[in-house]
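Of the protein chains in this complex, one is absent; all others appear in place.
Coming up: chain A.
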Amino acid sequence: MDDTIITIKDLNVAYQDKPALWHINLDIRKNGRTAIVGPNGAGKSTMIKTMMKLIRPVSGRIEIDGRTDKGVLKNIAYVPQKGEVNWDFPATVLDVVLMGRYVHKGWIKRPQKKDREIALEALKTMKMEAFCDRQISELSGGQRQRAFLARAIAQDADIYVMDEPLQGIDITTENLIMDVIRKLQTEGKTFIVVHHQLNTVKEYFDHVVIMNKTIIADGPTDAVFTGENIEKAYREKGVSV
């Protein structure tokens, strides 16, 4: 199983007494671009947060790179659904991107010149260098998203976990983000992306997980992303595809 980077075994997650994830078993492909799709409330964000140990599961096991300890999280760049941060905080875009480097610093140690260079490079990759000194609260939604992606890039992790990075952004930015993802994939990175536009799944992702509380189907996009599976996932919500 060399080509698996994340293994989820019999995962159950509940909010109080309301199950959100039910008997999840899943292998995620190393160096793949995996989309996670499913209707609103399907538990996509919950699954990702559980992987990041932000939510404690009721039962089950998640192995990342063969490890289950907390330290492995440093190797994951996580981009939450909508930057759930303290927007009142006086930080510039560069400050935020530099935080990606904190992962490699211990307690007390400050980021070095080298870290600033990496952060600036990440900003360039996301075409955000002009916003470097801009207050983070003064950015548009799409620019914020790019700033947080730049932070993820600056973190220089092997695994990227993104919760709807393409939500609410224009087509130019969407293309930019997908280009960056494809380029990083050739450098050996793994992507797990919650995705809402069903029409672009085939074009953007080589693997897909279709879920609604449980896993409906998962595997290579061509084999798994069928009308029947999608229908199954979205049916009870009454959404036609």
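Please note the rule applied: contacts are C-beta pairs under 8 Å (C-beta built on N, C-alpha and C of every residue); 3 or more make two chains touch, one makes a residue touch a chain; residues count from 1.
Heads up, the rule we're going with is that contacts and distances are computed from a predicted model.
Participant: One chain of this complex is not shown here; going by its UniProt record, which of these names is it: "Metal ABC transporter permease", "Pyruvate dehydrogenase E1 component subunit alpha", "ATP-binding cassette domain-containing protein" or "NADH-quinone oxidoreductase subunit C/D"?
Facilitator: Going by its UniProt entry, the chain not pictured is "Metal ABC transporter permease".
Participant: I'm checking contacts with the chain that's been left out. Which of A:A14, A:M52 or A:V224 qualifies?
Facilitator: Considering all chains, including the one not shown, the answer is A:M52.
Participant: Tell me which of A:N12, A:N31 or A:Q135 is the one touching the absent chain.
Facilitator: Of the listed residues, the one touching the omitted chain is A:Q135.
Participant: Out of A:P80, A:G142 or A:P165, which touches the unshown chain?
Facilitator: Once the missing chain is taken into account, the touching residue is A:P80.
Participant: With the missing chain put back, which residues of chain A would touch it? List them for me.
Facilitator: So the residues of chain A touching the missing chain come out as 52-54, 70-71, 73-74, 76, 78, 80, 84-86, 88-92, 95-96, 99, 102-103, 105, 107-111, 135.
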